[in-house]
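Heads up, one of the protein chains got dropped from this complex, but the rest are sitting where they should.
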Amino acid sequence: MVSNVLPLVIALPLLGAAVLLIGGRRTDSWGPYLATLLPIASFVCALVLFVHTLGQPDDARSQSVHLWTWFEAGKLNVGADLLYDQLSSLFLLLITGVGSLIHVYSLGYMAHDERKRRFFGYLNLFVAAMLTLVLAANYLVLFLGWEGVGLASYLLIGFWQHKPSAAAAAKKAFVMNRVGDMGLSLAIALCFTTFGSTSFDVVNAGAQHAGETTMTWLGLLLLLGACGKSAQVPLQAWLLDAMEGPTPVSALIHAATMVTAGVYLMVRSHAILDAAPVARTAVVVVATVTLLWGAIIGTAKDDIKKVLAGSTMSQIGYMMLAAGLGPAGYAFAIFHLLTHGFFKANMFLGAGSVMHAMDDDVDMRHYGALRRAMPVTFLTFAMGYLAIIGFPGFSGFWSKDKIIDAAWHEHWWIGALALFGAGITAFYMTRLMLMTFFTDRRWREGVHPHESPSIMTGPLVVLAALSVLGGVMLLGSWIQDYLAPVVGEPPEESSGAPAWLISLLAVLVVAGGVALAWFLVGKRPVPQAAPTDVRWPVAVARQDLFGDEINDTFVVLPGRKLTGALLEIDRYGVDGLMTGGPVAVGAFAGIFRKAQNGFVRSYALSVLGGAVVVVLALMVVNWQ
Amino acid sequence: MTDVTPYLIVSAVLFSIGATGVLIRRNAIVVFMCIELMLNAANLSLVSFSNLHGNLEGQVTAFFVMVVAAAEVVIGLAIIMTIFRSRRSASIDDASLLKW
Partner (left out) sequence: MTATFVVTAPLMILSALGILVVRKAVHAALLLAVVMINLAFVYASLDAPFLFAVQIIVYTGAVLMLFLFVLMLVGVDVSDEVTESIRGHKVASLLLGLILAVVVLAMIGQLSLGTMKGLATANGAGIRGGGNLEALANLLFSRYVVAFEATSALLITAAVGAMVLAHRERTEPKSTQAELARERVRAYGENGLHLGPLPAPGTLARHNAVDTPALLPDGSHAKQSIPAGLHGHPKSGAAIEAKP
């Protein structure tokens, strides 16, 4: 049954993309509706598969489907294989579920856009590619999906092509992703040379036996790929720019699904990470840096979407941290990924709703006191907010605390940093809430905010409910046990700080963050224009912690110099060689033609000279 | 009963002198004269060899050389005359337009 239904899951959105994009203007009227129905159909299939899987015993839950042989090149035989196991089942539900909700939301959000058919086509394309990514049974099919989501991201960030900032942001995202893709490509090549195959089961089986250096390299290269896709430091600068795209795009791609592909890759390659402690340490370092980086950036932004983007960067840092902690953390990484998908998509869609009401203004300094004007949006957003700060009982509380707990057990200071990050998260999210829904009205002229239509608030309600109830997955360690056959058994709880102490500390830190935000932002009036004379931490945070400047100095400038140098070499070296030949010949000719001086006597001299040479030669040959 | 070598030596020396003269002299007519000198040197060696071998082949060849030399002189001098008519100069260095 799996082998019949599984390809359908990918094929349906792909069909939608093909029909809408190739069909053209004829599909303008009914295209978006078809495009919304197809992911819903995929979700139904995913649900069916999930229920079927739950009915199977633990060790029979993983099933692979061989569709056809993709290519054979020498010893490399790559099949278009799909793998449905516990890990991909959860992702399938997330992608199709949240994806469908966002499709429904987009029907309302993009209703007035004349190119919305294309938008839905690209969204379907994205869903198909993301499903290919998580259903792949080998690294090459994963790479296919990886590139597909990169393409869809480019198309969707730059959807409003007429805006130069959008086009530039799309390019930036694509190029930075490419750097990561390079890492992934090299990892795949290394896989092939080490194991002779890129299939997950072969790699996972052979990881312990291959040399540790190879595994370390493999792990680091995969980490590079993950950094690109998941916007981790050092490839993080594109995520905030990617907010140029329409809000549903930001919700689906840059919050819930695409950016989590890196985490998926890390968890899928857990065998490699388990065999390479150095790579795992690198993952932890990158994740810790990123979770603080994203949080600090988020505190200084006035653009609501950019705050949420910084928050995404930070939360994915948490997920990567969990993935880097080994078998103790893999399941929690996935758990946090799922809950984050719920509440972040919820908040992004809520932000979209606010923007829709405020005439597409993103500046929070022009918001204020919106809770009366948009009650549904406010309530659903509040659910997401409480989840992300880790209010006890909400889904985020359960997932984030588990990560901090695992980090604390690894090294106490990693846990401390994660805790600190939680505090900053509480601060900037509270600041966002206060500036948007509370404080005084700072609306511009002619802006009359009103609640969004139900087609937009419907998904908000569903996602809010999931944000509240998502913690149920942890009940009875269900998610750990469910994923254990795939990611390995978590180790026994070692002695150290007990879990309830960590949770208490977390709540206290969060409360501190909320209080700080209340005093700094809630108590005082919010200025309409961003104040310019700020202390240096704020200025630095506003500059994205100089992320773009670092890239410029270390990558763009040397790259430009290199290109310039190569151009010079080409122009003077290669071209010089080509044109230099004729020039040299011409110069020699210019010298040698002087021998033709026109005087008969000179020519006669050379004739006599030749005759003498001939005579000499004859003489030498016939000497006796 | 004599040796043919002195005759050949004289012929070689006359030939070399004629060749050098062709290169050195600038008057076209004197150059021609040096060419005649070279031909005469060749004639001398031909006649010496005919005496050496005891047959008249060499002399016949020398005779033909003379005839051809005469014809050549006729044409050559006519050409020099023609050139002189238009250029008013008998120096061969003046006919140097075919150069770089």
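Note that the chains take the letters A and B in the order they are written out, and that residue 1 is the start of every chain.
Rule of thumb we're sticking to: a residue touches a chain if its C-beta (ideal position, glycine included) is under 8 Å from a C-beta of that chain, and two chains touch if they have at least 3 such contacts.
What you are looking at is a predicted structure, and each value in this text was computed from that prediction instead of being measured.
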item: Residues from chain A at the interface with the omitted partner, ascending; value: 597, 599, 601-602, 605, 608-609, 611-612, 615-616, 619, 623-624
item: Positions on chain B where the hidden chain makes contact; value: 1-10, 12-21, 23-27, 29-30, 32-34, 36-37, 40, 43-44, 47-48, 50-57, 59-60, 62-64, 66-75, 77-82, 84, 90-91, 93
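Throughout what follows, only the chains that are shown with their structure count from here on.
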item: Euclidean distance of C-alpha centroids - chain A vs chain B, Å; value: 97
item: Chain A contact footprint on chain B (complex, rising order); value: 19, 22-24, 26, 92-93, 95-100
item: Residue ranges of chain A in contact with chain B within the complex; value: 593-594, 596-601, 604-605, 608
